[in-house]
Structure formats: C-alpha cells, structure tokens
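This report concerns only the one structure given below.
Heads up, one of the protein chains got dropped from this complex, but the rest are sitting where they should.
Let's look at subunit A:
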Amino acid sequence: MSVTTPGLVLDVTETAPETAAEQRGRLADSAALYRRWERQQWAVAQVDPARDAATWESLTPFSREQMLGSLGELEVGEVTVTHTLGALIDAPPTEDDRIFLCTQLADEARHVRFFQTYLEDACRTGLDAVEEGADYSEVFTPVLTRATDAVRQNPEDRESWYRALVYYHLITEGVLAATALRTTRFLARRLKLEALEEGLTNVTRDESRHVSYGLRAAQDGVAGGFAQVVEDAHFESLGAAAWVLIGPSRHNPVPALHAALLSRAAQIRGSVEIARERLAKQLRLVGLPHVAEKAVASWDLAVETALDAYAERWNAPHPIRAAAA
C-alpha cells in the first residue's frame, strides 16, 4: 500500500495488482480516462505560486539550488512533451484515444504554464537560467523528438506510433517525470513551499492519467502484435533516462560530514531506485514480464555508465560512489 497526500490519485504502477486478470481490470481505457479528466480540473491561478515567494527567499542556497535544478528539469520536460504530443494525436489507434490525447495536450500546456509561472513569481528566476544545461533537453529531447518525427513522417506506421508512445508515456512520463515529481513534492513539503506542493500534486494527478493511458495503450499494442517494438523501445531509451537521472553534467560535491554524505547519496539513490522499480512494474503491466529482469540489469548498467561519466567529468566520485566506498 502506498502513502500519498489527500486527493492524489495514484497511477497503476503505485499499487500492487495480484493477478493477471486483476492487472487487466485495473487498466482504465481512454474513454474512462477522459471522464476522469473532466472530474480532475484545476487552474494555475488558483494555486497562486506568488504566495511562496517569501518562503523561497528564506531557503538556504543549497535548497534553492536543488529545487531550481528539479524545477528546471520538469519545466524543460513539459515544454518538450507539449511540442511533441501532436504527432501521437494525429495517428492514434482509436477515436477515443485521440480524444484522450487531446485532453493530455491541454494538461501539458497547463503544466508548462504552472512551472513557468512558479519560476517567475515565486523563485523570481528567468527561464533561460534554469533551462540552460538541463539534462533532459540535452539528452532525452533529441531522442523523443526523433521518435515523434518518425510518426509525423509516416502516420500509417503503427510501429513508429508505439515506439513514440513508449518513449513519451512510459519512459519520459512513467519513469522520469513520475520520479522527479515524487522527490520534488517531498522536498516542497519539507521546505514548506505550499503553493509548489499543491501545484505538484495537481501535476502528479494529471501525469497519473497519462501514464495509465500509456500503459493501457502499450498493453493493447503488445496484445495486438507490437510486443517486439514495445520491448525494443524500452531498451533503446532507458540508457538516456538513467543518464538524465544521474546528470553527469551537474556538480554534486561530496559533503564533508559523513552523515551528510550518506543522506545525499541516499537521496539520489532513492530516485534511481524509484525509477528502476517503475520501469520493471510497467513492463510487467503491459504484458512483458519476461523482460523486466533484463531491463533492470540494463538500467543498473546505464546508471554505472553515468556515474563513470560523472567521475571523468569532475575528477571526483559521485556521492553515490563516495558513500559506497
């Protein structure tokens, strides 16, 4: 049983289905997800990001830097998915899928507006500063853009559609965004950034619908003869996802106090573990349980590669490795 904040609807990867039949029953279809969307509306103006400005000012430089890094990655990710979702809307398997994906596009636009408003009104930060050097835009945006461009070029090619679906709904949203939202929401609560916590809870609820859609669509794809492309798309993209989570380009100094080093390492390792667990659960849910173990092994290897790149870039171990030494 997972712990959550009141009013937050978990996606199916955060509960524990027992049987194959139960798994199938838990995956809502696009018509049901559309109805859920109608019930779960929210507005950026109601969240009122400016009310966090005073608390933000009082944060330590470390907390501000951490939070800005996370918000920057989330904002960049939301901009990218807003730009690329159109390709999936143009060529979906069913009309119900198209209608759901249109609601998702409205959600993504609202998320962009939320993060940008928060950065400007609460953090008083220019967008260029947080967007520059974000690992998602450097590493994953090109991968996702190539996948969705292939759908635009050949809308009849169902394999391209399922590949883009995995990159978009299951890796970007199911693994990366879900992990980042969970850890950032925890930090927002700890730092008493109330508007941010409320906004992130709303964003998480939306993302839960999107991931649920992705899982159901991928499950249908696996059952309908596209199992290989769904499997391949996971293995093609998980390395870039692990790279984004470790972020070798971000300096992560080793704290002098051992307790601080252990805390820092546990914080980052926690994110990596959440992502790893979600990856395996998603594969089981879409009907590819036999590749979950192999995917986890590939994920672990990709994390080690990113940690090697960090050590080479900064000539010092990443806190995860320093803590393990």
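Operating definition for what follows: a contact is a pair of C-beta atoms (placed from the backbone, for glycine too) under 8 Å apart; a residue touches a chain by one contact, two chains touch by 3 or more; residues count from 1.
Definition applied: contacts and distances are computed from a predicted model.
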item	value
Protein name (UniProt record) of the chain left out of view, among "Acyl carrier protein", "histidine kinase", "NAD(P)-dependent iron-only hydrogenase iron-sulfur protein" or "Aromatic-ring-hydroxylating dioxygenase subunit beta"	"Acyl carrier protein"
Omitted-chain contact residue, chosen from A:258, A:290 or A:313	A:258
Residue numbers in subunit A that touch the chain omitted from display	60-63, 187, 190, 253-261, 263-264, 266-267, 314, 316-317, 322
